[in-house]
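Note that one protein chain is taken out, while the other chains of the complex remain in position.
Note that the chains take the letters A, B and C in the order they are written out, and that residue 1 is the start of every chain.
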Amino acid sequence: MSLKEKVESILQSDLVELSEFRGDICVEIPKRKVIEVLTRLKEAGFDYLSDLFGVDNLAYYEKAKKAKKKKGEDEPEEPKRQGPPPPRFEVIYLLLSLSTNERLQVRVRVPEDDLVLPSVTGLWRAANWPEREVFDMFGVRFKGHPNLRRLLMWDEFQDHPLRKDYPLEGKGEERHLNYDIV
Amino acid sequence: MTKELETICITTGPTEVGEYVTLNIGPIHPAMHGTLRVITQTDGETVVSAKPEIGYLHRGVEKLGEHLTYAQFLPLTDRLNYCSAICNNVAYEMAVEKLLGIEVPPKAQLIRMIMMELARIADHQVCVGILGVDLGALTPFFYLIIQREEIYEIFEWHHGARLTNSMGAIGGVEADLPERFHEKWPRLRDTIRKANDETDKLLTHNRIWMDRTIGVNAFCGDDALDWGFSGPMLRACGVKRDLRKDEPYLMYDKVKFEVPVGKHGDVFDRYMVRMLEMEESIKIIDQAYALYKELPDDAPLMKKVPKIIKPPEGQIYHAIESPNGELGFFIRSDGTDKPYRIKIRPPCYMVYQAFEDLVKGEMISDLIACLSSLNVIAGELDR
Amino acid sequence: MADWQIDLIKVVFIWVWVLLIAVIMTWVERRASAMMQDRLGPNRAGPFGLLQPLADGIKLFTKEDIIPERARKILFILGPPLFAFPVFSAFAVVPFGDKIVIGGKEIILQVSDVSIGFLYVLALSAIAVFGMVIGGWASNSKYSILGGLRATAQLISYEVPMGLALLTIVLLYGTFSLREIVLQQQGTFLGFLPNWGFFKQPLGFLIFLVAAYAEANRVPFDLPECESELVTGYHTEYGSMRLGLYLFGEYVNLVTLAAITVSLYFGGWGLPYVDMSKYLGPVAYGIASFLVFTLKQAFFLFLFVWVRWTVPRFRYDQLMGLGWKALIPLGLINLFVTALLVQLTI
Partner (left out) sequence: MPRRPIVKKEYTLGERVYLVEIAKGLRLTWKHFTFNVRASFRKGPHTVPTCWQYPEDRREIAPIFRGAHMLQLNDKGQELCVGCGMCARACPAKCITVKRGKPAEGEEDKYAGKTMCASFEVDMLRCIFCGNCEKACPKGALVLGQDYELAEYEPEKCIYDKERLLANFQRAKAEGRLKPPPKPIPVDAPPPKKKAAAGKAAKASASEKAAKGKAAAPKEAKKKDDKADKAKE
């Protein structure tokens, strides 16, 4: 059974989209079923959380829109995603099966107006810092995380630097340290 | 008195004030390898809680990567784990090559392997040496670091830099093995072994060293997997997992080597795993060098890649076994000459987040020993 | 020359001499450690870098003297002298030579031959701890106070085995005077060994040496100032010449401990098998005995350096364990056996 079939059989109806690129399989799962699906995957052998991170799709979709306009209707198979605009953020879980050494990317789309995901720290403690980092960098909140504070940026920092609309050189924020020596 | 001392340190987040003393170790502290910071609560000398704070060396490498071309990002990977920059270079190059769908010529693969194993030896030497320094034995550090200098000389003659190597390019390596390597390697192999041997003599069976390391922050294998450990740290916990064996890349499936495994995951096991891995690396280099010699002199070193690299749309994740563990690069391309998103999976990031679990209930001295044995590199941790 | 004049000369001489050895020790420490580690060490200031200690001294003197804002000022200032003064004074009872005859006057080479020399040394080394503790406490820094606490605990626990080892010596020689003990060690033991305390008390010597390392805060017992854990321990907040006093005091302490080791266990100024006074004139004999003493002392000073750069450091609880669970029982057994033997032979 290939990895693809295996994943399909595990996920069944929860599989929103499956894409394959250079042998890496990426599956999309619905947002409301994250914990349930990941638990199933963990039980099915994908028992090691290699990494967890976010992606901001803002520029990507804008670019795709532009490209579509440029090309016009030369390539009719291009507009795959229709209907409401796609959710802006993605959170990607990199899973690994220790027994078969197969890797799987699990992707959850998070819309901008509802930046909340359930935390998977209960499944893998390894998700602790990565989830904090995603919160820090993208502003996605994880429900049930034991200590959801900023990780890399300082606590008083307001923005989310890895978002595509955050300028590369920052907005001139400075850290004011409060030495509360009384 | 406790209360009076309390006001001096800046605490971040909620800390319990009361019967415990808050000891703020770092970011400037001799044992905090660069800019790590641990906020500890101590009961006498026993650590009650230890909360690592990171981000003091955060340079936004991932954000920068979105604004640089694929070739321009390569030098930035040097600055991740600066003890073994070559492994980062190769990991990144291989990730981009996977994205492009090309395979580099065998000679380039072998050169990469040789250089990576040299870098692994250098990294382990630094880690073991620093562990010794932090436990009060300064001398082995020098015996090891001298050999590292010799390794750096090979790097310098191969691609022109000692520490920030920027080795190779996307599509292969740019230079054949230098004359220096052919001359130096047989001798260097012996001196590295001798230095390891001397370190072994000074430390391993010394009871002071054994008391300091055996049983200190021992860790269970399944806990380690749950925390996302990889590399020597995981192997010290008794889990036999090495990406070179499990998911062979380059030509690691053509060489024979052992994967040293510890038992308890304590500092001593981590130290021994690293010491033994250096020996295995020497074996790998020897075999790779033999394979290299079979190839003709003018065998290709690079795969033809266009000057401006524009990979097709898609996303890949590729991981290699860096000296610290699984070093992965996730790259999503949107078809332009710049990556859309680069995510680096640094190995010590996952290890360091379990720090509190590792040191809880131990003493301050063990905290220092634990930190050195984890080989947390701030550049890699904060990116 | 009046007696007080001779005493003054002796005091000044020994003061300068100890300072000089301590200064040279800082150089030896750095150069020897460098040589053990395949390095060269400081070799720029003067021939072989011999002027390096001078350069260090100038540096320490000219640095800004910082007293932390929230430190206990008086105690902070008091700390370093309180540490340095006792370690200097302890040398007063050490016999650094036999005797010298100048102008028909017999001068013993010892600042003062106190009949309780022994207790004096022990008492002063106990006082020196206060320097560390006060310095650590007055700095108002957590690292300092941890260093100070460690110093207290360590020195108090190692005082006991050291005292036990010294007691056996007292039992053996029946005197508290160091000079008397040295005099009793001349000649041979069992016919072929030098009549040194070391051969009569090997275990006692070992316990004493380990305790001496602990007293001197050297690796493997440098817990009060272990750099990688407590930054530099009790003198973290010190700078300038106050720091210099601490650092220097440690070397002086080494010199004193080496001198006591030599006079207790290695026959002081005497050469084994050879009675120098038979072959040399009175002046030459005095100088020769002094040189012999210095040579023996130099060996122990080097041993301090040598061990320091070879072994790792103990952990706090292991250090305590070694002191209470190994050294003290051994010391007691040693004391008991010695007492028994002494009783039987008398």
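Heads up, the rule we're going with is that a residue touches a chain if its C-beta (ideal position, glycine included) is under 8 Å from a C-beta of that chain, and two chains touch if they have at least 3 such contacts.
Computed from a prediction, not measured in an experiment: that's the story for all the values here.
The chain not shown here makes contact, within the complete complex, with B, C. Contact with the chain that does not appear here is found for just one residue of C:L60, C:V307 or C:A339, C:V307.
Between the chain not shown and the residues B:Y20, B:F141 or B:F219, the one that touches is B:F219. Against the chain not displayed here, chain B makes contact via residues 68, 71-76, 78, 105, 139, 146, 149, 153, 156-157, 159-161, 164, 166, 169, 172, 174-176, 178, 180, 198, 201-202, 205-208, 210, 214-215, 217-220, 223, 264-266, 298-304, 357-358, 360-361.
Across the interface with the omitted chain, chain C contributes residues 32, 34-40, 43, 306-307, 309-311.
In this text, only the chains that are shown with their structure count from here on.
If each chain is drawn as a node and touching chains are joined, the picture is a simple open line. Using the mean of the Cα atoms as each chain's centre, the chain most removed from chain C is A.
Centre-to-centre separation of chain B and chain C, using mean CA positions: 44 Å.
If you average the CA atoms of chain A and of chain B, the two centres end up 26 Å from each other. One inter-chain figure worth recording: chain A and chain C are separated by 65 Å, centre to centre, where each centre is the mean of the chain's CA atoms. In chain B, the residues touching two or more other chains are 8. Of all residues in chain B, only 7-8, 10, 12-13, 54-55, 58, 60, 62-64, 66-67, 98-99, 101, 225-228, 241, 246-247, 314-317, 319, 326, 328, 330, 332, 334, 336, 340-341, 343, 345, 349-350, 353-354, 382-383 touch chain A in the complex they form. Within the complex formed with chain B, the residues of chain A that make contact are 21-22, 24, 26, 47-51, 53, 55-56, 59-60, 63-64, 92, 94, 98, 101, 103, 105, 124-126, 128-129, 147, 149-155, 161-162, 164, 166, 168, 177-182.
In the complex of the two chains, the chain C residues touching chain B come out as 33, 36-39, 70, 140-142, 145-146, 219-220, 222, 226-229, 231, 309-318.
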